[in-house]
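Apart from one protein chain that is not included, each protein chain of the complex appears where it belongs.
Should a chain be cited, it is by its letter among A, B, C and D, assigned in written order, with residues numbered from 1 in that chain.
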Amino acid sequence: MPNAEELLRFLPEMILTLAAIFLMLWESRYDEHDERPGMPAAALIGLGLAAVASILAGAAPGSAFRNMLIVDSFATFFRLLVLAVGALAVLSASPFLRQRRAEGGEFYALLLLSLVGQSLMAASNELIMVFIGIEISSIASYVLAGYLRDDKRANESALKYFLLGSFATGFLLYGVSWIYGLTGTTNLNEIAAILGNADIAPNAMFSAVAAALMLAGLCFKVSAFPFQSWAPDVYQGAPTPVSAFLSAAPKAAAFATLLRVFFTAFEPVSDRWLPLLAAVALATMVIGNLAALWQTDVKRLLGYSSIANAGYVLVAVAAHSTLGISAVLFYLAVYAVMNFGAFAVVALLEGSELSDFHGLAKRQPVTAGLMAVFLASLIGLPLTAGFFGKFYIFKSAIDAELYWLAGLGLLTSAVAAFYYLRIIVVMYTKPVPEGRGEMAAPAASVQAALVFSAAVTIGLGVFPGWLLDWATRSSGLLR
Amino acid sequence: MLLAIALAMPFLGFLICLLAPRANPKTARAVALAAAGVALAASLGIAPEVMASPATLTQALSLNWIPYPPIHFSIGADGLSLWLVVATALLSLIAILVSGERPAQFFAWLLLLETAILGVFTAQDLFLFFVFFELTLVPCLFLMGQFGQDSGRASSTGATVKFFVYTFAGSVLMLAAITYLFLKSGTFDYQNILAQAQAGSFRLSPAEQLPLFLAFFLAFAVKTPLFPFHGWQADAYATAPSPLAIVMAGMMGKLGAYGLLRFCLPLFPSAARECAGWINGLALVAILYGGLVAIVQPNIKRLLAFSSLSHLGFIVLGIFSFHLNGLDGGAYQMVCHAITTGALFALTGFLEQRKGSAEIADFGGLATKTPWLATVFLVAVLASSGLPSLNNFVGEYLILQGAAFAGIGYAATAAIGVVLSAVYLLWMYQRTFLGARPEADTADLSGREMLAVAPLVLLMVWMGVASGSLLPPQSAVNQKILQQSKMNVEFRVAAPLPEAASGD
Amino acid sequence: MPQLTAVPLSWYLILSAILFALGIAGFVFRRNVITVFMSIELMLNAVNLSFVAFSHQLRQVDGQIYTFFVMVVAAAEAAVGLAIILTVFKNRQTLTIDEVSSLKN
Amino acid sequence: MDLIFFLLFASIAVGCGISLVVQKHPIASALSLIGVMGSLAVLYLLLGAEFIAAVQLIVYAGAIMVLFVFVIMLLNAAEEAPSRKTNWPSRLLGVPLLAVFVALLAYLFDKMSPSLGTVTFGAFTTGGKQIGRSLFNNYLLPFEVTSVLVLIAILGAIVLARKEID
Partner (left out) sequence: MPNQPDLQLWLIPVFPLIGAFLNGTLGRNWSKGLIAGVAIGASALSFVWVVKTLSALGQLDTAHVERYFTWIASGDLNVGFDLAVDRLSSVMLLVVTGVGTLIHVYAVGYMDHDKGFWRFFSYLNLFLFFMLILVLAQNFLLLFVGWEGVGLCSYLLIGFYFLEKYAGDAAKKAFVVNRVGDFGFSLAMLLMVVQFGSLDMTKVFTAAKAMPVEAQSGILTAIALLLVVGACGKSAQVPLYVWLPDAMAGPTPVSALIHAATMVTAGVYVVARSSEVFLKAPLAMEVVAVIGLLTAVVAALIGTAQNDIKKVFAYSTVSQLGYMFVGLGVGAFSAGIFHVVTHAFFKALLFLGAGSVIHALHGEQDLARMGGLRSKIPITYWTLMAAALAIAGVWPFAGFHSKDAILLAAHAHAPWMFWVGVVTAGLTAFYVFRAIFLCFFGEYRGHAHPHESPAIMYMPLVILALLSVAGGYLPIMDWIAPLFPEAHEAHDMTLVLISVGFGLAGILAAYYVYVLKPGTAEASAARLGGLYRAIANKFYVDEAYDAAIVHPLEQGSRAVLLHGVEQVVVEGGLKGTVAMVRGFGGLFRHLQGGNIRSYAVYALLGAVVFLGLMVAKGGSQ
C-alpha cells in the first residue's frame, strides 16, 4: 500500500480529479442555459488547491508508487506551469462560453482532467505512465477542441486533432514496445542504466530506432516538423480559449516528457538522436515562421507561431545541457503567458481575421496595448519576457557550439517579427471598419487574465532573474 | 548619478504619459518638456566630470540586473559618448517643443525613444547595449505607425513594417555575437572585456573575429544605414511625423556609427582592418550614390534621407580610415550631423505644417513671405553642405584628412560628395524658397519655432568655429580606440597598419 | 518436429510490423472517417502484439499489462472518437474525410 | 503445430488487415478488423497470454467493435464515394513510404532475430492471477489513473453527443 508521502506526491492529480467530479455533480443542478456563476471560481479553487499541493509535494521530492511517479523540482515546475495556464484558461473561457451560451460544468471538468494528464506527464517516471498521461491529456483536449459541437470548424478541429493524435500515439506506443522489448523495463532510470551499461546494452541502432519512434510521437505533441500540420488547423477551429490552452499546457507537458524521456532514458544514445533533434528544430523554426507570413487569420497565424516557438524550444533541447533545459523551462513559461495573452485577446473579438484587428487601438485602447505587449514579447523585443526567453535559448545553443542553429534561428525569428508586427500595425494604423463602433470592455475575469499575463510578460522582461533561477534549479535532469 | 537622472527622467515621463492616455495634450507636453529639459540639464551636468578625464569611463551606475548570466545595468560616459548624449537630450527636447498638440502617447513614445538612445550611448554592458539598441525600435514603431503620414508611394504602415523588420533582422545576429563574446570572456562588461584583451587573456583568432565582426557590422550598417542597406530609410523618414524624424535622422543613424567606432574597432581589430577596404568602398558608394540620388528626389524629406546616407557614408569612411583624424572626424561629425539634420527636419516639419506637404514642387518663392524661416533654413543647408565655419565642415574635413592618410583616392572620391551636397541642397533650397511663385500668405517662424531652432543654429556656428571646445574629449577616446585596435592583432592577410601606408 | 513447433519470435514482430503498416495504409488510403479510425485500432492491435511477443521473450508479465492498458485507452478513444465523428456527421452529413478540410491555408 | 497455427492465423490477420484497407464499405472493414482481432487473440494464446487473449475477444472484438458497428449502422454509412479530389500526397508517397517503412522494420527484426528466442506454446504462460497481482502492486497507479481516462471518455461522449445547444 502506498504510504502518506507517496499519496502527497499524487495529491495534485487527486485534487484536480475530485474538483472535476464536483463540478460535474454541480452541473446537474443547472438547466442548460442557466448562468453558472460559481463554477469558474470553483474550478479556480480546485486549481489553487492543486497548486498548493504541488508546492507541498515539491517540498519533499521523491518517487512514488513503485517509481511510477517522480516528484522533483522539474515536475513541480511543470505542474505549476500547467496549473497556471489552466487558471488563465478558466478566466478567459468563462465569458467566452457564456457569450455563446455554452458554459457548462463539463467544460471545466474536462479542463481539470486534461490538467491531470499534463501533470502526470510532467511527473511520470515510467513509459506507461507517460503514455497514460498523454492520453488523458489528449483525449480531454480532443473533446475541448470540439466543445462547441454545433460549430463546423470546431468539429473539424476536434476530428483532426483526434485522428492525427491517435495516429501519432500509435508511433509513440510502438516505440515504447520496442524499448520494452530491448530492455525489459519501462522505467526511465532503469532503461538508462541498461542502455548505459555496455555489457548488457542492446545494439545502439535498435535503441535509436525506439527513440526515433517515440520522438516521432512526441514531435507530434509538440508540433515539430514534420508532424506539425495539425496545429494550425486545430488552433484555428477550436474555441479560442481552448486554442490558447492547447497551445500552452499540453505542449509544455509534452516538452517535459520529451526532456525527461530523452534526457534520462535515451541519454546513453544521445549522440544518435541529437543531430536529428537539431535538424528538426531548425526545420520547425523555418517552416513555422515562413508559413505564418501568409496567414490572415490571427488564430491560424498564432498556430504557426506556436510551431515556430516549438522550434525555438527544440533548439534549447538540442543544446543538450542543463543550461538548455533551464532555457526550455524559462521559455515554456514565458511562451505560455504571452501566447495565452494573445489568444485571449483574439477571443474578445468578433472574428479572428486580421481585418478584425483594424483600428482596435481606437475601439479598445487598453486591450490593444496589452495585445501589443504580447506580440512584442513574441517578436522578442527587449524588456519583454520573450526577449530573454529567446536569449537564453540561443545562448544555450551557442554554448553548445551550435552556431549555425543559433544563427539561422535568430534570422527566422527576425522574419517572424514581420507577421507579429503586422497585427500591431493594423491595430494602430488602420481605421475602424465600417459598422464597428466602440467595443465593450472585456469581462472582469478576462481583464484579470490579460493584465496578469501582461504583467508577467513585462515583469519577466525587466527582471527575468527569479524565473531563470527557478528554472535552473528545476533543470537537474542530466547527470 | 546625473547620467542616471538623464536616463531616468525621460523614462519617468514616458510612464506618466503612457499611463495617462487621456491627459490633456498641453499637460502631457508640459510633462514631456519638463522631463526632457531635466534630462538635458543633467546630461550637460556630467560634462565637467567627463571632460576632466575623457579617455576613462565615468561610471554613473552599475546595478546587478540579472544574476546569471551576470548582466549589469551599467551606464557611464566618456568623451565619445558625452556629446552624443547631450545632442540626444537636446534634439529630443526640440522634437517635443515642435510637436504641437498631440496625444499624451505621442510624447510618451518620444520620451521612450530618448531613453533608449541615451541608453545605447551610455550602456557599458554589452547585453544592456543590445537591449537599448533594440528598444529604440519600439517607440519608432508606434510613432510611425500611429502618427505617420503616407507619402507618395510609401504608406506609413508599409514603411513602419519595413523599417522595423529590416533593422530588427539586421541586429539579431549581433545578439549571437555578443553571447559568444560572453562565453569567451565570461562577462558582458565591456570595459572588463577590453581589459582582458589588453592583458592578453581574451583573444579572438582572425577566424573567429570575422564572423563576429560581420554580425556586429551588419547590425550597425543597417541602422546607420550604409549602402546598400538603406532600403528602409527614405520611406521611414518620409512618413515619420516630423518630431520623430528629427530624432530618428538626428540620432538613430548615429547608433550604428557609434557602434562601429565603439565596438567593432577595439573588439575585432584584425577583422575590421581586413574588411576596411570593402567597407570604405561601400562608404564611398554611399557618399556618391546618396548625393546623386538626392539630386533627383522630389520630396524634401526623401532628399534629406539620401543626404543622410551620403553624410553617414563620410562618418563610416572616417572610422575605417584607421587614422586619428578620421576617427575624430567621424566622432565629431556624428554630433554635427545630428544637429544639422535635426534642424533640417525640424524646419521641414514647419514647412509641412504650413503646406501639408513636403513635395518640393508644392513650394517656391517662400523667402519673401518667410524671411526668417528662409534664413535659418539656408544656414542649415549651408552647414549640411559643409560650409567652412559651420559645424559639418570640421567633421568632414577631418574625415577627409583621415581618408587621405588611408589613401588619397578615398579622399578624392569622397570629396566629390561634398560637391554633390552643394548641388542637391542648394537646388532644393532654390526651388523651395526662391523664385517668383505667387504665394498665399505663409506664416514666418513663430516664437516657439524660433526657440526650437535657435539653439541648433547657434550650435552650428559654435561647433564650426570652436571645435576646440568639443573635439578634445572625443579625440582622447579615439586615441584609446586606435590604440586598442592595434592590440593583439593577428592578421590573416598581410595588411599593413595604415601608419605605414601614410607615405604613399 | 522441433522445427515445426518453434516459431521464431521475430516472425511475430514482423507480423506486428506488417499489421502496423496496414494500419497506416488504412489511415492514408481510406476515405471513410470510421474506417480511418478503425485503421488506428489496427495499429494499436499491432503494437499489442509486439508487447505480448516481447513479454513472452522476456518471460515477463509486464508486457501484457501494457497491452491491457492500451486496450483501456483504445476503448476510451473509441468512445470519444466516435462521439466526435457523430458531431462531424451531424454538422456536415458526410463521413468522407476529404470533405472535412475547410481548415486550411 | 505452433508453426502451422502461427502461419494460419498470421495469414488470416494479414488477410483481414488487407481487407480492412481495401474494402470500400465500412461494415466490411469493421468485420475485417474483427477478423484481425480474433486471429490476434489466437496468437496471444500461442504466446501464452491467456488473460489478454480473453480480454482481446471480450473487450476489443466484443465491446469496442460493436460500438464501431453500431455507429456505422447509426450513421447509415454507405460505400465510399469515389473521391472528388485527388489526394496527391497519399497517392504519390503512400505506397513507397509504406514499403520503405516495412522494409526498414523487417531489416531491423532480421538483425535483431539472433538475440531473440523462439515461441513454443506453453513455454511461458500467464494467467489472470499473475496479471492481477502485478496490476494491483506494481501498476496500481496506472490502473487507478485509467479511471480518469474512462471518466473523460464518458464525459466527452456526453458533451459531444447530447442534443444540440440551440
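Note that in this section a contact is a pair of C-beta atoms (placed from the backbone, for glycine too) under 8 Å apart; a residue touches a chain by one contact, two chains touch by 3 or more.
All values derive from a computational prediction rather than experimental measurement.
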{"item": "Touched by the hidden chain, restricted to displayed chains", "value": "A, B, C, D"}
{"item": "Touch criterion as defined above, residue of A:287, A:393, A:449 or A:471 at the omitted chain", "value": "A:287"}
{"item": "Omitted-chain contact residue, chosen from B:195, B:434 or B:450", "value": "B:434"}
{"item": "Absent-chain contact - pick from B:4, B:20, B:195 or B:387", "value": "B:387"}
{"item": "For chain B, the residues touching the chain missing from this view", "value": "162, 166, 228, 230-232, 289, 292-293, 295-297, 324-325, 328-329, 365, 367-368, 371, 382, 387-389, 393-394, 397-398, 400-401, 403-405, 408, 411-412, 415-416, 418-419, 422-423, 426-427, 430, 433-436, 465-468, 471-472, 475, 479, 502"}
{"item": "Chain C residues touching the omitted chain (full complex)", "value": "24, 27-29, 31, 36, 97-98, 100-105"}
{"item": "Interface with the unshown chain - residue positions in chain A", "value": "159-160, 163-164, 167-168, 171, 198, 201, 203-205, 208-209, 211-213, 215-216, 219-220, 225-227, 229-230, 232-233, 272-273, 276, 286-287, 289-294, 415"}
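Everything below uses one rule, namely that only the chains that are shown with their structure count from here on.
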{"item": "Between chain D and chain A, distance of the C-alpha-averaged centres to the nearest whole Å", "value": "30"}
{"item": "Rounded Å distance between chain C and chain D, as computed from the means of their C-alpha atoms", "value": "4"}
{"item": "Overlap residues in chain A, where contacts from two or more other chains coincide", "value": "128, 132, 135, 139, 142-143, 146, 149-150, 158"}
{"item": "Two or more partner chains touched - positions in chain B", "value": "none"}
{"item": "Residues of chain A that touch chain C when the two form their complex", "value": "128, 131-132, 135, 139, 142-143, 146, 149-153, 155-160, 162-163, 166-167, 170, 173-174, 176-178, 180-181, 184-186, 232-234, 236-237, 291, 294-295, 300"}
{"item": "Chain A residues within the chain B interface of the complex", "value": "361, 365, 376, 379, 381-383, 387-388, 391, 394-395, 398-399, 403, 406-407, 410-411, 413-415, 417-418, 421-422, 424-426, 428-430, 463-465, 468-469, 472"}
{"item": "Residues of chain C touching chain D in the complex", "value": "3-15, 17-26, 28-32, 34-35, 37-39, 41-42, 45, 48-49, 52-53, 55-57, 59, 61-62, 64-65, 67-69, 71-80, 82-87, 89-90, 95-96, 98"}
